[in-house]
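So the structure is just underneath, and the comments pick up after that.
For this view, one protein chain was removed and the others were kept in their places.
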Amino acid sequence: MNASETLFNLRLIPLLPFLGAAVLILFGRRWKREAVLTVAAAAIGGSALVAFDAFFTRLPAVAEEGGLRDVVWTWMSTGNLSVDLAFRMDALSGLLCLIITFIGFLIHLYSAGYMEHDPDYPRFFAYLNLFCGSMLVLVLGDSMPVMFVGWEGVGLCSYLLIGFWYHETPNADAGKKAFITNRIGDFGFLIGIFLTFQATGTLRFSEITSFATAGSVLTAPAWLGMSNAFWIGTFLFIGAAGKSAQIPLYVWLPDAMAGPTPVSALIHAATMVTAGVYMVARMHAVYVLSPAALAIVALVGAATALFAAVIGFAQNDFKKVLAYSTVSQLGFMFAGVGTANFASGVFHLYTHAFFKAGLFLCAGSIMHAMSGSGDIRKMGGLRKLTPWTHGVFLVCWLAICGVPVFSGFFSKDAIVAGAFATGIFGDDLSWVGPTVGVLLLLAALGTAFYMSRLYFLVFSGPTRADAQTQHHIHESPPSMVGPLVVLAVGAGLGGLVGVPGGLFGHPEWNLLGHTLETAVGPELDVPHNTELLFMAVSTVLALIGIGLAYTFYGGGYRAPAQKFAAAFPGFVQLVRDKFRVDELYGAVIIRPLRKFALALFRVVDRVLIDQILVGGVAALVDVLGRVSRAFQAGDAQRYMAAFAIGAAALVFFATRPTVPSTLKVEVSGTTVSVDASRAGRASPRGLTYAFDFDDDGRPEVVGLKSDARYTYDQAGEHTIRVTVTDPRWHTQSKIKRKIDLSAAGERK
Amino acid sequence: MADVAGTPGGNLGGANVSDLLAPLASGEGVVFLILALGVVAMSVVCMTRRNPVSAVMSLVATFFGLAGLYATLSAHFLAVLQVLVYAGAIMVLFIFVVMIVNREESTLVSLRGIPTRLLGVFAGVYMIRVFAGIAIPAQAPGPLPALSDSFGTVASVGDMLFRQDLFPFEAISLLLLVAIVGGVVVSRSARKESDAVIAADKRIAISHLSSHDSPAELSEVEETSAAAGGHH
Amino acid sequence: MPTFYYLILSFVLFLIGTTGVLLRRNALVVLMGIELQLNAGNLAMLTYSRALGDEKGHVFAFLIIALAAAEAAVGLAILVGLFRNRQTINLDEANLMKR
Partner (left out) sequence: MIFDSSQILAYLPMLILIGMGCLILLAETFATTATASRQGLAWLGVGGCIASLGALLAQWGDAGQATTHFQGMLIVDRMALYLDGAFLAAALLTLLFAPPFLREQGFEFGEFYVMVLFGAAGMMMVAHAAHLVTLLIGIETMSLAAYILTGCWRRNLRSSEGAMKYFLMGAFATGFLVYGMALVYGTTGGELSYAGIAGKVPEASKNPVFYFGEYFILIALAFKVAAVPFHMWAPDAYEGAPTPVTGFMAAGVKAAAFGGILRILDTAFGNPLLVFDFTGWANIIVVLAAATMILGNLAALRQDNIKRMLAYSSIGHAGYILVGVAAMGLGVTTAKPAVLFYLMSYTFTTLGSFGVIAWIGNRRDERLFIDDWAGVAQARPGVAMAMALFLLSLGGVPPTGGFFAKFFLFRAAMESPQLYWLVVIGVLTSVVSIYYYLRVVIAMYFRDPLRPLEPTDAASTRAALILTAMAVLLLGILPGSFIEWAGPVIGK
């Protein structure tokens, strides 16, 4: 697997943005804006050039042998653990590199216009560069520790950028929330790393992959009857769920929209949040060994996809809708990788990066036009006023809805069809695949609906903005529109690299799947009929969703009613009926759904995160504080008393002979044999055991042996008491157990 | 191993009490009994005096008793040292401090947090119970090993001290040096410090003025110098 | 004389010292309690030394006496410093810092 590795200066890819960040932090404050932008864009652009060069000219030759590898230095080497600070580019990490550098570059350009009037311009670009560098380390890392460094780095940058406008307290709070939730995920990730090392003895991805074969230690049962692979996969997924905002750790992402919009586009839509998906794909060899772990990934992903889509119905803030949409789309990706259909998950990651970055940048452009407000109830009619933005949004909207030929269609279809066709779950868990598929179909319908609602409310009909805002509405400057157009092209046509070629008898048409095969295994084989069926079903669902949304929101709120009323007075009644349907819909579907979503939101966000995790810790601290206050009262003598009590407790517990928590009793007829040794170990200290079988206070068997046998005269309930004495300390422990002989006899 | 308390088989409950108490009837035993009772009584007195001077005096008595006990253990050199260093030197130090801070307490024991502190005492009582349980042998132990004539004399202990244990002997001088220097540092009056504080305040005022001596902050300088002028 | 008498005596002394340390208000007396604890250790050391016929214990006891002197000097100095600041050596009044 890693026999012949080709060296290539991969280190340049993350290094350039880091250098850019360092330069900007050190000198940026004194520079002009143009200079700052030049340095920042040159850093990420140079990195993009290196990445493209490596991916297209050098990688194909060595893709089969594990890709390009660049060892910077031996990072740490202790005993049996040796970790290099090394980077690796194979098809998977290469693809991610391209996405990060390319979209990162576009967003740098876009930000030049967006952040034009911000006083902290250099700091913003420094952070942005820092983020790109960290993300590239995450993706290119050759081993889990290196990946973890990037993982923490992007978390830090995300946190810094969410709180960028720290003068507003909610923003700082959002930053804090993001960090706490992410730490919970990191905890899982770290445990996962430890377990991996425990089981495989290595932390390099290539070695883990070659180690992970059927029958290795990884498939051996480890704990609670589940295999090592299961625990590794589960803990790593906790990490992935934190970073990629899955249930129940999704709560930070919508709040993270407090940061500047280009940040939302780059970090909280296109790149960082997909790190979890990338990690699962990276560890695919371990995951396929444990269908149960995959099932968890897939089910959580599908549930998140549907749940977040439902929440999306009820949001009125432009960026909030997009945020929940991101959560939902990430759920799709996890469902993809969770059904062992790794290529499709990565494919969706790729298409999503384009259309979601596009959508967010459109949001930024529109909020720019709307004097900073993101309330979609006050928008409408922007199609004419911001034509370029509208065009881009249209393409991205069709892509995310899954309308054929647009990129989202292919990737979403690959995931849904794969969920129904996958065979990874075997007989025991065979229900998982179809369940995931159905959830995803519903989620796709929901996606089409809420995205169309967003589209119609923002762009169609007359504008609902007040006069003053309306006066200011204008198209964004070319520096912002340019990147938008590029993204729109990607969102529109990007899906073509992943056409399910097998369908047309040309498997080689699926460029992406073909390329990824060397990194994440072959594409899932979906029967043609299934493929076609779900293509049709998805298309129909997308159209239904769009249609429904048009009925309710086309041209703004209740627009159909007004139009129909003016043109055809005879239809007023019917229109009124329509109106009532709308109301009915509101009462029967939207309100309960919204209530449900709110309730779920409350349960998860308020109860689970705020109450249990944050509040629970606070409560625990409080209780502990109350206990410790009795001692920690500023009074030296109470400290010393605590010292003495601690010493006595130590003596007490260390001199007490230990007994098992429950006596081991074996019954045959009326004869019982009792074992009072702890965990089957005989004590080395010569303890004496006194067994009192008939509860009369006089032991029947006394001796140094920890087990005894006794035959009762009659059946019935008996109490066995065992007294263990340590002859040297004169300390005793007692244990008793009731047994019911008659019942045992009958059962026999 | 010779008579080392706590040999296996020791038993608090099942020991033959008369056997264990027998040695106390000997002449040696009477001496021990007197000294032990004296030490315990004096130490209890020391811990219960309200007047610190009488507490120190009873502590001196305790140390004398201990010196006697050391002598019965053939530790003659240490017995002398105990009197010299403890009763002579350390106690004088205590008396000095009593003179400085002479305060008779109105209450012996403060009631703040008393449950916790009593619990601490009970923890101590518990430990002594466990300890007694393991330290008292089951039957009267055999005689102690015979000792050479020089055991515990200045000559033989001194020989050990300067040959075998030279390093700790030197190291303890470092410890004493730390104590001497530290004692001076912590307890000397703060007047020198107050002078230093006044000097530092002046320094700060000057540097404050000079640091603001730039055209950009002219108004502030004027303000400061006005304030400074006001003081003079 | 059997040595366990001495040992028990030493532990009783240790306990008396501990009790004084934990209960008394006056820091000076608390310091004396600590001296008692150290002496209890010394007594145990010399007892064992006698029982074993080994003189290392004597050297150890010698060093502990020196150590006790050093500790007393520093402790009393700190006490005087506290008194200068607060005009009191009652431990229950020295509780500026808590939580």
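By letter and in written order, the chains are A, B and C; residue numbering begins at 1 in each of them.
Note that in this section contacts are C-beta pairs under 8 Å (C-beta built on N, C-alpha and C of every residue); 3 or more make two chains touch, one makes a residue touch a chain.
Given the structure is predicted, the values throughout are model-derived calculations rather than measurements.
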Contact set of the excluded chain (shown chains only): A, B, C
Residue among B:95, B:144 or B:175 touching the omitted chain: B:175
Sole contact to the chain not displayed, among B:111, B:125 or B:184: B:184
Hidden partner chain, residues of chain C it touches: 14, 17-18, 21, 27, 30-31, 34, 37-38, 40-42, 44-45, 47-49, 51-52, 54, 56-57, 59-60, 63-64, 67, 70-71, 74-75, 77-79, 81-82, 84-86, 91, 94-97, 99
Residues of chain B in contact with the chain not shown: 1, 4-8, 130-131, 134-135, 163-168, 171-172, 174-175, 177-179, 181-182, 184-186, 190, 192-197, 199-201, 203-204
Interface with the unshown chain - residue positions in chain A: 25, 74-81, 145, 148-149, 152-153, 156, 160, 163, 166-167, 171-172, 175-176, 179-180, 183-184, 186-187, 190-191, 194, 197-198, 617-618, 620-621, 624-625, 628, 631-632, 634, 636, 638-640, 642-643, 645-647, 649-651, 653-658, 683-685, 728-729
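Following the convention adopted for this analysis, only the chains that are shown with their structure count from here on.
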Overlap residues in chain B, where contacts from two or more other chains coincide: 112, 117, 120-121, 124
For chain C, residues contacting two or more additional chains: 18, 22-23, 91-92
Touching residues (chain side chain A, partner chain C) in the complex: 625, 629, 632-637, 640-641, 644
Chain A to chain B touching residues, read off their complex: 630-631, 633, 635, 637-638, 640-645, 647-649, 651-652, 655, 727-731
Chain A partner contacts - residues on chain B that touch it in the complex: 8-13, 112-113, 116-117, 119-121, 123-124, 126-127, 130, 133-134
